[in-house]
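The complex is shown incomplete by one protein chain, all other protein chains being positioned as in the whole.
First chain written, first letter: the chains are A and B, and each begins at residue 1.
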């Protein structure tokens, strides 16, 4: 369950609860919606879990309409936030792994499909943020998550590729171990970044090394400074 | 069958008949397209009814290209318009009811899916108007039907929720009766609004009462004045 505490959302929630609710649902379940769309299933498939939706609705209601903004303050309180961040990353890695397996069931040898669906599962809302913003009446076509990838998006892509390689039995390591190791990496990195308010990506040195060789230009540097 | 008599459409119809036809089809069948997409079926599914499409095409042709604009004048003539408005609302309520049943067949306990599909069936074109306008080369990201709901969109949402509750057997009333009562309500309200060129929503007093309690702010008031 995400905690959308961005500017503008509060405005929308005051003016129009339904648009706010739709954004919150899209924010919480974007990864399921995207994976279902990419695999040709109903985008509303996940909404069959009525209890999950009601729980997310309760969280949404408490965050935006709780008297004195108490709930948001609790959630944004640093120690609580760190625990939630850690839990979010654990869920993210599990989602990526599930996405790869889900795609594997539909397309047994569609390695590229597996990686893309796993990526969509891990970085759901970031990849459709342009359209999530559109519901709130905001439209920023000049940027998107493909052009300026955040750390979780890049990490999800890396994770999806690794899990796909494991699924294809090209990695000499069991699924359980690789999920465990990747979860540790994600949780430690994200907690460190949240605690220090850092935006530097741990991938930056690797990119700075690989990009000039493969793509003839220091592409990674642009991503961070933009 | 809708009667799209908005400014801008005429321009497009003069300059590019194919874009105009696509807009008209999207306008007429948006509810079917949206419901099919939401339930993971082919967006063109409804276009299998070739005769319906040909009828809609004939209406589109007569509205835009009839000599002396005769057909549009007939349709926009107040008594005729009132009859068409009434028929449209009858069809709308039937569509909402069918949408809920359609979703019920796919997801037996997906109450939220039923309400959303019913809503999409009732308020189809309004909910995708941003993209319908895009085909005509118009793009208004700062507003959409979620942010500024018109009366039919709100009423469709209310209807979809009521029909879903009935489908879940939480309302002590038969399906036939509730569809009949809701149709009467819609027809009377919409005819009254069309005849008096009124834009005030009959939901306004209810919203003004409920919103401050539930959402801590007079959200309904913004909706009407924006």
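Brief remarks follow.
To be clear about the criterion, a contact is a pair of C-beta atoms (placed from the backbone, for glycine too) under 8 Å apart; a residue touches a chain by one contact, two chains touch by 3 or more.
Source: prediction; values computed, not measured.
Between the chain not shown and the residues A:12, A:25, A:38 or A:63, the one that touches is A:38. Looking at A:147, A:181 or A:195, the residue that reaches the missing chain in the full complex is A:147.
One chain is missing from the display, and on chain B it is touched by residues 12-19, 22, 36, 40-45, 47-48, 50, 53, 65, 67, 134-139.
Residues touching the missing chain, restricted to chain A, are 37-40, 106-107, 109-113, 116-117, 130, 139, 141-144, 146-149, 157, 211, 214-217, 219, 222-223, 226 (touch as defined at the top).
Simple rule for what comes next: only the chains that are shown with their structure count from here on.
The centroid of the Cα atoms in chain A and the matching centroid in chain B are 34 Å apart.
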